[in-house]
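Left out: one protein chain. Kept in place: all the others.
Here is chain A:
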(Lines give C-alpha, C1' and ligand atoms only; values in the text may rest on other atoms or scores of the structure.)
Protein backbone atom coordinates (compact mmCIF):
# COMPACT_ATOMS: atom_id res chain seq x y z
CA UNK A 1 0.00 0.00 0.00
CA UNK A 2 1.33 3.41 -0.88
CA UNK A 3 0.11 6.95 -0.46
CA UNK A 4 0.32 7.68 -4.17
CA UNK A 5 -3.02 6.11 -5.04
CA UNK A 6 -3.08 3.96 -8.19
CA UNK A 7 -2.56 4.84 -11.81
CA UNK A 8 -6.35 5.15 -12.31
CA UNK A 9 -6.64 7.67 -9.52
CA UNK A 10 -3.66 9.61 -10.84
CA UNK A 11 -5.28 9.76 -14.32
CA UNK A 12 -8.53 10.88 -12.74
CA UNK A 13 -6.78 13.65 -10.81
CA UNK A 14 -4.92 14.77 -13.92
CA UNK A 15 -8.09 15.09 -16.02
CA UNK A 16 -10.77 16.07 -13.49
CA UNK A 17 -8.82 17.63 -10.64
CA UNK A 18 -9.91 17.43 -7.01
CA UNK A 19 -12.88 19.80 -7.16
CA UNK A 20 -15.51 17.04 -7.52
CA UNK A 21 -13.94 15.15 -4.65
CA UNK A 22 -14.11 18.27 -2.48
CA UNK A 23 -17.75 18.96 -3.34
CA UNK A 24 -18.86 15.38 -2.67
CA UNK A 25 -16.85 15.39 0.52
CA UNK A 26 -18.25 18.60 1.93
CA UNK A 27 -21.86 17.85 1.00
CA UNK A 28 -22.25 14.15 1.65
CA UNK A 29 -19.42 12.88 3.79
CA UNK A 30 -18.69 15.62 6.29
CA UNK A 31 -21.51 18.13 6.23
CA UNK A 32 -20.54 21.42 7.77
CA UNK A 33 -23.63 23.48 6.95
CA UNK A 34 -27.37 23.05 7.45
CA UNK A 35 -27.78 23.25 3.69
CA UNK A 36 -25.39 20.36 3.14
CA UNK A 37 -27.20 18.28 5.76
CA UNK A 38 -30.54 18.93 4.10
CA UNK A 39 -29.15 17.91 0.71
CA UNK A 40 -27.57 14.80 2.20
CA UNK A 41 -30.81 13.79 3.89
CA UNK A 42 -32.65 14.21 0.60
CA UNK A 43 -30.48 12.48 -1.95
CA UNK A 44 -28.04 10.26 -0.11
CA UNK A 45 -29.51 6.83 -0.87
CA UNK A 46 -28.94 4.07 -3.34
CA UNK A 47 -30.33 4.95 -6.77
CA UNK A 48 -31.13 1.29 -7.43
CA UNK A 49 -32.87 0.18 -4.27
CA UNK A 50 -33.87 3.52 -2.73
CA UNK A 51 -32.83 2.39 0.73
CA UNK A 52 -30.24 3.75 3.12
CA UNK A 53 -27.82 0.95 3.89
CA UNK A 54 -24.37 0.99 5.37
CA UNK A 55 -21.45 1.29 2.94
CA UNK A 56 -23.12 3.55 0.44
CA UNK A 57 -20.70 4.76 -2.22
CA UNK A 58 -20.79 7.80 -4.50
CA UNK A 59 -19.39 7.76 -8.02
CA UNK A 60 -16.54 10.23 -8.50
CA UNK A 61 -17.40 10.81 -12.18
CA UNK A 62 -21.10 11.55 -12.07
CA UNK A 63 -23.87 12.01 -9.56
CA UNK A 64 -24.69 8.45 -8.60
CA UNK A 65 -25.09 6.69 -5.27
CA UNK A 66 -25.06 2.92 -4.97
CA UNK A 67 -24.83 0.19 -2.34
CA UNK A 68 -21.50 -1.50 -2.02
CA UNK A 69 -22.73 -4.62 -0.26
CA UNK A 70 -25.34 -5.33 -2.95
CA UNK A 71 -22.87 -4.37 -5.71
CA UNK A 72 -25.12 -1.63 -7.11
CA UNK A 73 -22.19 0.74 -7.34
CA UNK A 74 -20.17 -1.99 -9.06
CA UNK A 75 -22.91 -2.39 -11.66
CA UNK A 76 -22.85 1.34 -12.28
CA UNK A 77 -19.11 1.35 -12.73
CA UNK A 78 -19.22 -1.51 -15.19
CA UNK A 79 -22.00 0.05 -17.20
CA UNK A 80 -20.61 3.60 -17.36
CA UNK A 81 -16.89 2.75 -17.23
CA UNK A 82 -16.50 5.04 -14.22
CA UNK A 83 -13.52 3.73 -12.32
CA UNK A 84 -13.65 5.40 -8.91
CA UNK A 85 -16.17 5.73 -6.11
CA UNK A 86 -16.03 7.16 -2.62
CA UNK A 87 -17.36 5.58 0.58
CA UNK A 88 -19.99 7.95 1.94
CA UNK A 89 -19.46 6.94 5.60
CA UNK A 90 -15.68 7.07 5.71
CA UNK A 91 -14.54 9.00 2.64
CA UNK A 92 -12.12 6.37 1.35
CA UNK A 93 -11.73 6.06 -2.43
CA UNK A 94 -12.37 2.71 -4.07
CA UNK A 95 -10.90 1.79 -7.45
CA UNK A 96 -12.92 -0.73 -9.44
CA UNK A 97 -9.96 -1.54 -11.67
CA UNK A 98 -7.65 -2.38 -8.75
CA UNK A 99 -10.57 -3.87 -6.79
CA UNK A 100 -9.48 -2.23 -3.56
CA UNK A 101 -9.41 1.07 -1.75
CA UNK A 102 -6.59 3.37 -2.77
CA UNK A 103 -4.87 6.05 -0.76
CA UNK A 104 -3.60 9.34 -2.02
CA UNK A 105 -1.69 11.82 0.10
CA UNK A 106 -3.35 14.88 -1.42
CA UNK A 107 -6.87 13.51 -0.96
CA UNK A 108 -6.04 12.34 2.58
CA UNK A 109 -4.97 15.87 3.48
CA UNK A 110 -8.14 17.33 1.97
CA UNK A 111 -10.33 14.92 3.90
CA UNK A 112 -8.54 15.67 7.15
CA UNK A 113 -9.35 19.38 6.92
CA UNK A 114 -12.93 18.57 5.94
CA UNK A 115 -13.35 16.18 8.87
CA UNK A 116 -12.61 18.92 11.36
CA UNK A 117 -15.43 21.10 10.03
CA UNK A 118 -18.30 18.79 10.97
CA UNK A 119 -17.88 18.79 14.75
CA UNK A 120 -17.26 22.53 14.65
CA UNK A 121 -20.52 23.25 12.83
CA UNK A 122 -22.44 21.18 15.38
CA UNK A 123 -20.70 22.66 18.38
CA UNK A 124 -19.02 19.37 19.20
CA UNK A 125 -15.51 18.89 20.48
CA UNK A 126 -12.73 18.10 18.03
CA UNK A 127 -12.57 14.51 17.01
CA UNK A 128 -9.95 12.29 18.54
CA UNK A 129 -7.21 11.23 16.18
CA UNK A 130 -4.93 8.39 17.17
CA UNK A 131 -1.26 9.21 17.29
CA UNK A 132 0.64 9.00 14.05
CA UNK A 133 4.40 9.29 14.07
CA UNK A 134 5.85 12.26 12.25
CA UNK A 135 8.77 11.94 9.82
CA UNK A 136 11.14 12.93 12.60
CA UNK A 137 9.67 10.38 15.02
CA UNK A 138 9.87 7.65 12.38
CA UNK A 139 13.58 8.34 12.00
CA UNK A 140 14.05 8.23 15.76
CA UNK A 141 12.17 4.94 15.96
CA UNK A 142 14.30 3.46 13.19
CA UNK A 143 17.52 4.59 14.81
CA UNK A 144 16.50 3.11 18.17
CA UNK A 145 15.19 -0.35 17.40
CA UNK A 146 15.20 -1.54 21.02
CA UNK A 147 11.67 -1.61 22.43
CA UNK A 148 10.89 -1.94 26.10
CA UNK A 149 7.64 -3.58 27.04
CA UNK A 150 5.78 -3.23 30.30
CA UNK A 151 4.79 -6.63 31.66
CA UNK A 152 3.00 -7.75 34.80
CA UNK A 153 6.29 -8.34 36.56
CA UNK A 154 8.15 -5.20 35.55
CA UNK A 155 9.10 -2.63 38.12
CA UNK A 156 9.29 0.23 35.70
CA UNK A 157 8.66 3.63 37.24
CA UNK A 158 9.37 2.54 40.80
CA UNK A 159 12.22 4.14 42.67
CA UNK A 160 12.89 4.85 46.31
CA UNK A 161 13.67 8.34 47.58
CA UNK A 162 16.36 9.05 50.16
CA UNK A 163 15.17 10.83 53.28
CA UNK A 164 17.13 14.07 53.52
CA UNK A 165 16.31 14.66 57.17
CA UNK A 166 12.63 14.57 58.11
CA UNK A 167 11.65 14.86 54.47
CA UNK A 168 9.33 11.86 54.40
CA UNK A 169 6.46 14.36 54.04
CA UNK A 170 7.99 15.35 50.70
CA UNK A 171 8.88 11.85 49.56
CA UNK A 172 5.35 10.53 49.93
CA UNK A 173 3.92 13.46 47.95
CA UNK A 174 6.55 13.02 45.23
CA UNK A 175 5.70 9.32 45.01
CA UNK A 176 2.01 10.18 44.72
CA UNK A 177 2.62 12.80 42.04
CA UNK A 178 5.00 10.66 39.98
CA UNK A 179 2.39 7.91 39.95
CA UNK A 180 -0.49 10.13 38.90
CA UNK A 181 -1.27 8.55 35.52
CA UNK A 182 -2.23 11.68 33.61
CA UNK A 183 0.60 13.78 35.05
CA UNK A 184 3.06 11.00 34.20
CA UNK A 185 1.77 10.95 30.61
CA UNK A 186 2.30 14.71 30.39
CA UNK A 187 5.89 14.56 31.57
CA UNK A 188 6.81 11.37 29.73
CA UNK A 189 5.50 12.93 26.52
CA UNK A 190 7.90 15.80 27.13
CA UNK A 191 5.11 18.35 26.95
CA UNK A 192 6.68 20.95 29.17
CA UNK A 193 8.38 23.58 27.04
CA UNK A 194 10.36 25.72 29.44
CA UNK A 195 10.96 29.32 28.50
CA UNK A 196 13.45 29.85 31.27
CA UNK A 197 16.17 28.54 28.99
CA UNK A 198 19.12 29.97 30.83
CA UNK A 199 17.71 29.35 34.30
CA UNK A 200 15.84 26.08 33.82
CA UNK A 201 17.61 25.05 37.02
CA UNK A 202 15.17 27.37 38.78
CA UNK A 203 12.06 25.80 37.30
CA UNK A 204 10.28 23.25 39.49
CA UNK A 205 8.37 21.88 36.48
CA UNK A 206 11.69 21.06 34.76
CA UNK A 207 12.86 19.45 37.98
CA UNK A 208 9.72 17.29 38.04
CA UNK A 209 10.44 16.30 34.43
CA UNK A 210 13.93 15.22 35.51
CA UNK A 211 12.41 13.28 38.40
CA UNK A 212 10.27 11.30 35.93
CA UNK A 213 13.35 10.58 33.84
CA UNK A 214 15.08 9.29 36.96
CA UNK A 215 12.10 7.14 37.94
CA UNK A 216 11.84 5.57 34.50
CA UNK A 217 15.56 5.25 33.81
CA UNK A 218 15.62 1.67 35.07
CA UNK A 219 18.11 2.46 37.82
CA UNK A 220 17.35 0.60 41.04
CA UNK A 221 19.28 2.67 43.55
CA UNK A 222 17.27 5.17 45.57
CA UNK A 223 17.18 8.67 44.15
CA UNK A 224 18.28 11.73 46.11
CA UNK A 225 15.85 14.58 45.48
CA UNK A 226 18.08 17.32 46.92
CA UNK A 227 17.62 19.73 44.00
CA UNK A 228 13.90 19.45 44.27
CA UNK A 229 13.96 20.05 47.99
CA UNK A 230 16.13 23.10 47.47
CA UNK A 231 13.77 24.49 44.84
CA UNK A 232 10.79 24.02 47.14
CA UNK A 233 12.66 25.72 49.95
CA UNK A 234 13.51 28.74 47.84
CA UNK A 235 10.00 29.02 46.44
CA UNK A 236 7.96 28.19 49.54
CA UNK A 237 9.91 29.73 52.39
CA UNK A 238 7.60 28.45 55.11
CA UNK A 239 8.68 24.88 54.36
CA UNK A 240 12.43 25.56 54.53
CA UNK A 241 14.48 23.84 57.20
CA UNK A 242 14.83 20.31 58.48
CA UNK A 243 11.73 20.27 60.65
CA UNK A 244 8.84 17.90 60.26
CA UNK A 245 6.23 19.32 57.93
CA UNK A 246 2.66 18.49 57.07
CA UNK A 247 2.41 16.44 53.87
CA UNK A 248 -0.82 18.19 52.92
CA UNK A 249 0.79 21.58 53.31
CA UNK A 250 3.65 20.41 51.14
CA UNK A 251 1.28 19.11 48.48
CA UNK A 252 -0.50 22.45 48.24
CA UNK A 253 2.78 24.39 48.23
CA UNK A 254 4.23 22.11 45.54
CA UNK A 255 1.14 22.46 43.35
CA UNK A 256 1.25 26.20 43.86
CA UNK A 257 4.90 26.51 42.83
CA UNK A 258 4.39 24.19 39.85
CA UNK A 259 1.36 26.20 38.81
CA UNK A 260 3.28 29.49 39.11
CA UNK A 261 6.21 28.18 37.12
CA UNK A 262 3.92 26.79 34.41
CA UNK A 263 2.22 30.14 34.21
CA UNK A 264 5.50 31.94 33.67
CA UNK A 265 6.12 29.52 30.80
CA UNK A 266 2.79 30.28 29.19
CA UNK A 267 3.41 33.99 29.46
CA UNK A 268 1.12 35.99 31.69
CA UNK A 269 -0.10 37.87 28.62
CA UNK A 270 -2.04 34.68 27.77
CA UNK A 271 -5.58 35.31 26.62
CA UNK A 272 -7.69 35.00 29.74
CA UNK A 273 -6.16 35.70 33.13
CA UNK A 274 -9.15 34.12 34.91
CA UNK A 275 -8.66 30.78 33.31
CA UNK A 276 -5.28 29.15 33.70
CA UNK A 277 -4.64 26.35 31.29
CA UNK A 278 -1.49 24.96 32.86
CA UNK A 279 -1.16 21.24 33.42
CA UNK A 280 -1.63 21.56 37.17
CA UNK A 281 -4.90 23.44 36.79
CA UNK A 282 -6.13 21.13 34.09
CA UNK A 283 -5.57 18.11 36.30
CA UNK A 284 -6.19 19.25 39.85
CA UNK A 285 -8.60 22.19 39.72
CA UNK A 286 -12.21 21.50 40.46
CA UNK A 287 -15.05 23.95 40.94
CA UNK A 288 -16.78 24.14 44.30
CA UNK A 289 -20.22 25.67 44.24
CA UNK A 290 -21.54 27.39 47.31
CA UNK A 291 -25.23 28.22 47.46
CA UNK A 292 -26.37 30.55 50.20
CA UNK A 293 -30.14 30.62 50.50
CA UNK A 294 -31.91 33.44 52.31
CA UNK A 295 -34.35 32.01 54.84
CA UNK A 296 -36.84 34.74 54.23
CA UNK A 297 -37.18 35.05 50.48
CA UNK A 298 -35.40 31.86 49.38
CA UNK A 299 -33.14 33.83 47.10
CA UNK A 300 -30.07 31.77 46.26
CA UNK A 301 -26.72 33.44 45.92
CA UNK A 302 -24.25 31.19 44.11
CA UNK A 303 -20.49 31.41 44.03
CA UNK A 304 -18.07 29.02 42.41
CA UNK A 305 -14.54 28.73 43.71
CA UNK A 306 -11.64 26.86 42.21
CA UNK A 307 -10.22 24.19 44.50
CA UNK A 308 -7.24 21.85 44.41
CA UNK A 309 -8.28 19.55 47.22
CA UNK A 310 -11.17 18.81 49.51
CA UNK A 311 -10.48 18.95 53.23
CA UNK A 312 -12.85 16.80 55.21
CA UNK A 313 -13.53 17.18 58.92
CA UNK A 314 -13.34 14.05 61.04
CA UNK A 315 -14.19 15.46 64.44
CA UNK A 316 -17.64 16.17 65.83
CA UNK A 317 -17.47 19.53 64.14
CA UNK A 318 -19.60 22.50 64.98
CA UNK A 319 -17.62 23.77 67.97
CA UNK A 320 -15.15 25.60 65.80
CA UNK A 321 -17.41 26.31 62.90
CA UNK A 322 -18.20 29.84 64.05
CA UNK A 323 -14.96 31.25 62.71
CA UNK A 324 -15.48 29.51 59.39
CA UNK A 325 -18.96 30.89 59.23
CA UNK A 326 -17.97 34.45 59.91
CA UNK A 327 -15.47 34.35 57.09
CA UNK A 328 -18.15 33.00 54.76
CA UNK A 329 -20.55 35.64 55.94
CA UNK A 330 -17.97 38.32 55.20
CA UNK A 331 -17.45 36.91 51.74
CA UNK A 332 -21.16 36.75 51.15
CA UNK A 333 -21.61 40.37 52.17
CA UNK A 334 -18.99 41.40 49.67
CA UNK A 335 -20.90 39.59 46.99
CA UNK A 336 -24.29 41.11 47.57
CA UNK A 337 -24.24 43.18 44.39
CA UNK A 338 -25.29 40.29 42.19
CA UNK A 339 -26.91 37.05 43.11
CA UNK A 340 -24.94 35.13 40.48
CA UNK A 341 -21.37 35.85 41.35
CA UNK A 342 -18.79 33.61 39.88
CA UNK A 343 -15.33 33.73 41.24
CA UNK A 344 -13.71 36.23 38.95
CA UNK A 345 -10.93 38.10 40.66
CA UNK A 346 -10.00 35.13 42.80
CA UNK A 347 -9.07 33.15 39.72
CA UNK A 348 -5.91 35.15 39.25
CA UNK A 349 -4.57 33.52 42.38
CA UNK A 350 -4.11 29.87 42.99
CA UNK A 351 -7.11 27.94 44.19
CA UNK A 352 -7.47 28.19 47.93
CA UNK A 353 -6.81 25.02 49.88
CA UNK A 354 -8.83 23.66 52.71
CA UNK A 355 -12.46 24.44 52.08
CA UNK A 356 -14.35 22.94 54.93
CA UNK A 357 -17.90 22.43 55.91
CA UNK A 358 -19.05 20.38 58.83
CA UNK A 359 -22.65 20.53 59.85
CA UNK A 360 -23.90 17.68 61.97
CA UNK A 361 -22.69 16.46 65.26
CA UNK A 362 -21.20 13.10 64.49
CA UNK A 363 -17.92 11.51 63.61
CA UNK A 364 -17.94 10.08 60.11
CA UNK A 365 -16.34 6.68 59.61
CA UNK A 366 -16.11 6.56 55.85
CA UNK A 367 -15.05 8.84 53.03
CA UNK A 368 -18.54 8.80 51.57
CA UNK A 369 -19.97 9.88 54.93
CA UNK A 370 -17.41 12.69 55.09
CA UNK A 371 -18.47 13.81 51.64
CA UNK A 372 -22.14 13.63 52.57
CA UNK A 373 -21.44 15.87 55.52
CA UNK A 374 -19.35 18.17 53.32
CA UNK A 375 -22.20 18.67 50.88
CA UNK A 376 -25.04 18.80 53.38
CA UNK A 377 -27.14 21.93 53.78
CA UNK A 378 -25.88 23.87 56.76
CA UNK A 379 -27.93 26.33 58.75
CA UNK A 380 -25.92 29.45 59.33
CA UNK A 381 -27.19 30.42 62.71
CA UNK A 382 -28.05 33.64 64.40
CA UNK A 383 -24.42 34.68 64.68
CA UNK A 384 -23.85 34.58 60.94
CA UNK A 385 -26.62 36.71 59.53
CA UNK A 386 -26.04 38.30 56.16
CA UNK A 387 -27.79 40.95 54.12
CA UNK A 388 -29.77 39.25 51.37
CA UNK A 389 -29.16 40.76 47.96
CA UNK A 390 -32.80 40.37 46.98
CA UNK A 391 -34.96 41.27 49.94
CA UNK A 392 -32.23 43.50 51.43
CA UNK A 393 -32.92 42.36 54.96
CA UNK A 394 -30.51 41.10 57.55
CA UNK A 395 -31.35 37.41 57.62
CA UNK A 396 -30.35 33.95 58.67
CA UNK A 397 -29.56 31.67 55.77
CA UNK A 398 -28.53 28.17 54.78
CA UNK A 399 -25.45 27.18 52.89
CA UNK A 400 -24.67 24.17 50.77
CA UNK A 401 -21.45 23.16 49.07
CA UNK A 402 -21.48 20.95 45.97
CA UNK A 403 -19.06 20.08 43.21
CA UNK A 404 -19.75 22.14 40.12
CA UNK A 405 -16.82 20.80 38.16
CA UNK A 406 -14.92 17.65 38.99
CA UNK A 407 -11.14 17.66 38.71
CA UNK A 408 -9.35 14.86 36.85
CA UNK A 409 -7.46 14.04 40.02
CA UNK A 410 -9.36 14.47 43.27
CA UNK A 411 -7.30 14.86 46.45
CA UNK A 412 -9.12 14.28 49.70
CA UNK A 413 -7.51 15.54 52.84
CA UNK A 414 -8.83 13.87 55.99
CA UNK A 415 -8.25 16.43 58.70
CA UNK A 416 -6.58 14.22 61.24
CA UNK A 417 -4.76 17.11 62.86
CA UNK A 418 -7.07 19.15 65.02
CA UNK A 419 -5.74 22.64 65.75
CA UNK A 420 -8.95 24.55 66.14
CA UNK A 421 -10.09 24.98 69.71
CA UNK A 422 -6.97 25.61 71.66
CA UNK A 423 -5.97 21.97 71.93
CA UNK A 424 -3.89 20.12 69.40
CA UNK A 425 -4.43 16.47 68.81
CA UNK A 426 -4.43 13.82 66.15
CA UNK A 427 -7.60 11.97 65.27
CA UNK A 428 -6.68 8.37 64.56
CA UNK A 429 -10.16 7.05 63.86
CA UNK A 430 -10.33 4.56 61.06
CA UNK A 431 -12.03 6.07 58.05
CA UNK A 432 -12.84 3.60 55.32
CA UNK A 433 -12.46 4.60 51.69
CA UNK A 434 -13.40 2.72 48.52
CA UNK A 435 -11.20 1.69 45.62
CA UNK A 436 -13.83 3.05 43.27
CA UNK A 437 -15.71 6.25 44.07
CA UNK A 438 -18.73 7.74 42.35
CA UNK A 439 -18.97 11.51 42.83
CA UNK A 440 -22.39 11.88 41.20
CA UNK A 441 -24.30 12.43 44.48
CA UNK A 442 -22.01 15.31 45.42
CA UNK A 443 -22.38 17.21 42.16
CA UNK A 444 -24.19 20.52 41.90
CA UNK A 445 -26.46 18.92 39.31
CA UNK A 446 -27.70 16.49 41.97
CA UNK A 447 -28.42 19.33 44.40
CA UNK A 448 -31.79 19.14 46.00
CA UNK A 449 -32.95 22.32 47.69
CA UNK A 450 -35.16 20.65 50.24
CA UNK A 451 -33.12 18.02 51.98
CA UNK A 452 -29.70 18.14 50.45
CA UNK A 453 -29.58 14.61 49.17
CA UNK A 454 -32.00 12.95 46.86
CA UNK A 455 -30.62 9.50 47.45
CA UNK A 456 -29.03 7.44 44.72
CA UNK A 457 -29.20 9.41 41.55
CA UNK A 458 -31.28 8.22 38.65
CA UNK A 459 -29.03 9.21 35.79
CA UNK A 460 -25.83 7.88 37.28
CA UNK A 461 -25.76 5.00 34.81
CA UNK A 462 -22.77 6.46 32.99
CA UNK A 463 -19.32 6.26 34.49
CA UNK A 464 -18.55 9.93 33.86
CA UNK A 465 -18.17 10.76 37.56
CA UNK A 466 -16.39 7.62 38.67
CA UNK A 467 -12.94 7.65 40.21
CA UNK A 468 -10.29 5.06 41.03
CA UNK A 469 -7.97 5.21 44.00
CA UNK A 470 -4.30 5.40 42.99
CA UNK A 471 -2.38 6.78 45.97
CA UNK A 472 -2.81 6.97 49.74
CA UNK A 473 -0.57 8.91 52.13
CA UNK A 474 -0.42 7.60 55.70
CA UNK A 475 0.81 9.25 58.87
CA UNK A 476 2.07 7.31 61.87
CA UNK A 477 2.70 8.80 65.29
CA UNK A 478 1.40 11.85 67.06
CA UNK A 479 0.82 15.45 66.14
CA UNK A 480 4.29 16.41 67.37
CA UNK A 481 6.33 13.73 65.71
CA UNK A 482 5.64 10.96 63.30
CA UNK A 483 6.41 9.40 60.01
CA UNK A 484 4.84 9.47 56.57
CA UNK A 485 4.61 6.58 54.12
CA UNK A 486 2.43 6.04 51.13
CA UNK A 487 0.82 3.42 48.96
CA UNK A 488 0.85 3.91 45.20
CA UNK A 489 -0.75 1.96 42.45
CA UNK A 490 1.55 1.07 39.61
CA UNK A 491 0.42 -0.70 36.46
CA UNK A 492 -3.17 -1.72 36.62
CA UNK A 493 -3.89 -3.44 39.87
CA UNK A 494 -0.55 -3.71 41.63
CA UNK A 495 -0.02 -1.69 44.81
CA UNK A 496 3.31 -0.78 46.36
CA UNK A 497 4.15 0.64 49.74
CA UNK A 498 6.78 3.38 49.61
CA UNK A 499 8.69 4.31 52.71
CA UNK A 500 11.48 6.67 51.71
CA UNK A 501 14.06 4.43 50.01
CA UNK A 502 12.12 1.18 50.61
CA UNK A 503 9.50 -0.08 48.19
CA UNK A 504 7.50 -3.22 48.84
CA UNK A 505 4.64 -4.96 47.09
CA UNK A 506 1.31 -4.48 48.86
CA UNK A 507 -2.22 -5.77 48.52
CA UNK A 508 -5.32 -3.70 47.90
CA UNK A 509 -6.72 -4.95 51.20
CA UNK A 510 -3.71 -3.59 53.07
CA UNK A 511 -4.19 -0.21 51.42
CA UNK A 512 -7.90 -0.01 52.19
CA UNK A 513 -7.33 -0.95 55.82
CA UNK A 514 -4.66 1.68 56.39
CA UNK A 515 -5.18 4.90 58.26
CA UNK A 516 -5.45 7.26 55.30
CA UNK A 517 -4.45 10.88 55.57
CA UNK A 518 -4.42 12.00 51.93
CA UNK A 519 -6.41 10.05 49.35
CA UNK A 520 -5.77 10.49 45.63
CA UNK A 521 -8.42 9.44 43.14
CA UNK A 522 -8.15 9.51 39.37
CA UNK A 523 -11.08 9.97 37.03
CA UNK A 524 -11.89 6.79 35.13
CA UNK A 525 -13.14 8.47 31.98
CA UNK A 526 -11.70 11.65 30.54
CA UNK A 527 -13.61 14.04 28.36
CA UNK A 528 -12.04 15.07 25.10
CA UNK A 529 -10.99 18.66 24.72
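Just so we're on the same page, a contact is a pair of C-beta atoms (placed from the backbone, for glycine too) under 8 Å apart; a residue touches a chain by one contact, two chains touch by 3 or more; residues count from 1.
Everything below uses one rule, namely that contacts and distances are computed from a predicted model.
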Matching the hidden chain's UniProt record against "37S ribosomal protein MRP2, mitochondrial", "Vacuolar protein sorting-associated protein 33B-like", "Integrator complex subunit 15" or "Transcription and mRNA export factor ENY2" returns "Transcription and mRNA export factor ENY2"
Which one, A:42, A:221 or A:481, makes contact with the chain that was left out? A:42
Among A:121, A:244 or A:494, contact with the omitted chain is made only by A:121
Return the single residue from A:100, A:190, A:493 or A:510 that touches the missing chain. A:100
For review purposes, identify every residue of chain A that touches the missing chain, sorted by number. 1, 31, 34, 37-38, 40-42, 44-45, 51-52, 92, 99-101, 118-119, 121-122, 124, 127-128, 461-462, 525, 528
